[in-house]
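All protein chains of the complex are present and in place, except for one that has been dropped.
Letters are used for the chains, namely A, B and C, taken in the order the chains are written, and counting of residues starts over at 1 for each.
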Amino acid sequence: MRLLAGCELIVEADVDCAVVAMLRPRSGDAQWLVSEHYAFDPHVRPTEFVDSFGNLCQRFVVPSGRMRIRTELEVETERSIAVAPWSAPMAPASLPGHTLQYLLPSRYCPSDRAFERAQEIVDQAGPRSGQVGAIVAWIRRHIAYRYGVSDATTDALDTIAHGAGVCRDYAHVGITLCRSLRIPARMVVGYLYGLEPMDLHAWFEAYLDDRWYTFDATQDAPRGGRIVIAYGRDAADVAFLTNYGLLQTVEMQVWVGEKQ
Amino acid sequence: MRLLAGCELIVEADVDCAVVAMLRPRSGDAQWLVSEHYAFDPHVRPTEFVDSFGNLCQRFVVPSGRMRIRTELEVETERSIAVAPWSAPMAPASLPGHTLQYLLPSRYCPSDRAFERAQEIVDQAGPRSGQVGAIVAWIRRHIAYRYGVSDATTDALDTIAHGAGVCRDYAHVGITLCRSLRIPARMVVGYLYGLEPMDLHAWFEAYLDDRWYTFDATQDAPRGGRIVIAYGRDAADVAFLTNYGLLQTVEMQVWVGEKQ
Amino acid sequence: MRLLAGCELIVEADVDCAVVAMLRPRSGDAQWLVSEHYAFDPHVRPTEFVDSFGNLCQRFVVPSGRMRIRTELEVETERSIAVAPWSAPMAPASLPGHTLQYLLPSRYCPSDRAFERAQEIVDQAGPRSGQVGAIVAWIRRHIAYRYGVSDATTDALDTIAHGAGVCRDYAHVGITLCRSLRIPARMVVGYLYGLEPMDLHAWFEAYLDDRWYTFDATQDAPRGGRIVIAYGRDAADVAFLTNYGLLQTVEMQVWVGEKQ
Partner (left out) sequence: MRLLAGCELIVEADVDCAVVAMLRPRSGDAQWLVSEHYAFDPHVRPTEFVDSFGNLCQRFVVPSGRMRIRTELEVETERSIAVAPWSAPMAPASLPGHTLQYLLPSRYCPSDRAFERAQEIVDQAGPRSGQVGAIVAWIRRHIAYRYGVSDATTDALDTIAHGAGVCRDYAHVGITLCRSLRIPARMVVGYLYGLEPMDLHAWFEAYLDDRWYTFDATQDAPRGGRIVIAYGRDAADVAFLTNYGLLQTVEMQVWVGEKQ
C-alpha cells in the first residue's frame, strides 16, 4: 500500500541547542521511500551520519528562537505483515552474530531481571502457544494503555509493576520478556496507518525462524501499514529528537494517510 | 544554493533483468537532501543496501518491456567549493587508514603504471605549483574533451594515449596521476549545475591537508553547485545503472536548475 | 612496557551450552599484540565475529563436562597513560558522530537519572577542577571498594546508594555521571599490571579534547600497564563469557607480569 505520512515539530530554544534527529526512514526490504521532503525553517545546515544500527541521524543546531522541522513522506509498504505466533525460539548457537546484541539487557529492558516472569507467562500459555505470542497476549491482558503513568525514566519492570503505559512501554515489556527467554528482540519506531490517536509509534521485532518478525501489543491483531524510521536496543537508541541543551517542543503533528 | 535536479531513464528489456541503480544521494557534510522523489513505472519492489563506500544502492528487477525510472531532487549545496591548489601531499604515515584504499590501483586507474608520467608533470610545473593543481592543468592542456573516443573499457592510460575523452576519462586520468604520487584520490559522480550539455557528471577528489578536496579538470575554474550521488575507486564502483542481463537505455534526460 | 598476561577458566556444563567469549585483545593505537595463545581443552570449533563496537567475539559450544579455556598474551603497551584531569567537556555540537552513542543511558548506567548528583559533584569541586577529575575524586571518597555488595543486576544508582562496589561498579558510576554532564564515556575491560588482587579489571574512558582518555577510580593515581580486551556502553556489552544455558565457572586464574 502507498502511504502519505509526515510530521511537523515546532521547537523553541533560548540559546543555541545541538540536536540529533531521527526522522528519515531508509528504503529496505519491506518499504520503499518513493518521495520525501525534509526541511527546516529557519534553514540550518544539518549533517547526517549512520549510527551503529544503520539508522540515518541528522545533526544540527537549533538557533535561539522558534524552529519548524517538517518531514513529508510517500512510502510503499505492506498492507499486511508476516506473522509467526507459534514459532519456537532458535537455539542460541544457531543465531546469526548480528542478532546477539539484541539479547543483552539495555537501559529500559533489564531482561536480566525478568526471567521468572517470562517463564511463568509461557508456562501458563501452554505448549501450543508460541512464546512471543504468549508474551504479547499477556501484555494485552495485564498492561492498560494509559497516558501519564510513564516518563523518560520508566523501564519495563516499572511498567509491569504499574500495570499501565503507552506504546513505548508496551514495546519495552515485550522486548524484555523475549530477551530473558533468549529470543533476540529490538525496538522499532515509525508510523502506523490508522493509529488512534495519531502519533509517532513504537513496537518491537523478535528474531524467529531466521528472520525478524513484527509484534505490536498495542494492536488486537497483526497490522501492516507501517513505516520504519529506526531500530535500536530500546527507546534510548531511537529518540526522534535528542537535545543536548534546553529545548522545548511547542507543538507536534503527525499524519499518515493512504494515497488514493 | 538550492538546486532542483533529477533524471529520467527509459529502459527496455526483452526478459526480466536484475539491476542495481545508484541514483539516491545522501545528505552529508556538504549537501542536504531537502526533497526527493524516486519512482518506477511500472512499479517494482526495490530493496536498498549500502555498499562498502557508504553509497545507497537500489536493487530491483526490470520486467520485460519498457520501464521508466525517475528521480527528482531538491538539494541545498555550496555555490563555491573549497580549493587547495598549492597544498603539498601528506606524508603516507600521516594519512588516516580509511584513505589508504584510494592509493591502490583500480580497474580504470592503473596508477602502478603512471609514476614517470606523473613525476614529469609535477617537475615541469615547478615547485610553486601544487601537485594536484599541476595535474589538473596538464589534463586541461593535453586531453581534448570529445565524445566517442572512449567506451566502458577505456582506462586512464588509454585516455592519455588517445589524448581525448569525456568527464569520466578526465577523472580517471586525474585519479591515476594522483595515486601514483601517493595522493589518495577517489571518483565522484553526481550533478553539476550549469554543465553543458547537461548530463550526469563525474569528477574526482584528492585528500590533502587532512580532508577531501574537489577537483574537476573539465572546468576552467573551480565551481560549486554539485550534488554528489556516489563515491568509489573509479567508474566501476559508481555506475548509475548496472545491469545483470540485457537491457537497453532507450532514453535519458538529466536536469539541474537553481530554485528561485 | 612489555607484559605477559593471560587467564585460565575452568567451566562445567551438564548439557551442551552455547557461549560467547571476549578474551582476544586487538592491536590498536596504544597496544600491540606481540604474541597470543588461545586454546580449549577439549578442543572445540570456535568461530569469531566482530560486534558493533569492534570487539572480537569468540562463539563456541561448551560440551557437557569440564572444559579449560586458556589464553596467554604478550603485549607491548604504555607504562604511563595520558591524563586530562582539567579538560573541559567538548560542546555537544563538536563531538564526532561515533561518540554520541556513549552519551545515551544504558542498562547499568542510567545517566538520565543522575544529572543532579553529577552537577552537585562538579559544583562542589569548584571551577579549577576538571569535571571528570572531580567525578573520579568523588567516587574515591564516597564509594568503598568491597566485594559481595553488588551482583550482575547492580546499576550505578544502586552503587551510589550502597556506597560500595567493585571495579565494574566504579566504572559504571563514573560513566553514568559523565554522560549526565554530556561527556561521552565508555566501559573498558582488560588487564592491569600490578592489580591487587589480580583479576580481570574494568575501568572507563571519557572523550575530552577530541580523544579518549583513560580514567580508573579504583587507583589513587593514573597508571598505565593496561591491556584492553573490549569496549562497550557498560558491562552488558563486554562480559568475558556470556553463556546461553547453564554453565558454572569452577575456577578462574588471571596473571599479568612484566617481561624481563
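Convention: a contact is a pair of C-beta atoms (placed from the backbone, for glycine too) under 8 Å apart; a residue touches a chain by one contact, two chains touch by 3 or more.
Just so you know, these numbers come straight off a predicted model, no measurement behind them.
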Just list which of the chains on display the missing one touches. B, C
Touching the absent chain when the full complex is considered, from B:L104, B:A161 or B:L246: B:L104
Spell out, residue by residue, where the missing chain touches chain C. 24, 26-29, 32-39, 43, 45-48, 50, 54, 56, 58, 74, 76
Against the chain that's been left off, what residues of chain B make contact? List them. 18, 20, 49, 51-53, 57, 59, 61, 91-93, 97, 100-101, 103-107, 109-110, 112-113, 152-153, 182, 236-237, 244-245
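The working rule: only the chains that are shown with their structure count from here on.
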Tell me, which chains sit next to both chain A and chain B? none
What's the farthest chain from chain A if centres are computed as the mean of the Cα atoms? B
Going by C-alpha centres, which chain would you call the most central? A
Inter-chain centre distance, chain A versus chain C - centres from mean C-alpha coordinates, in Å: 30
Between chain B and chain C, what's the gap in Å when you average each chain's C-alpha atoms? 44
Where chain B touches two or more other chains at once, by residue number: none
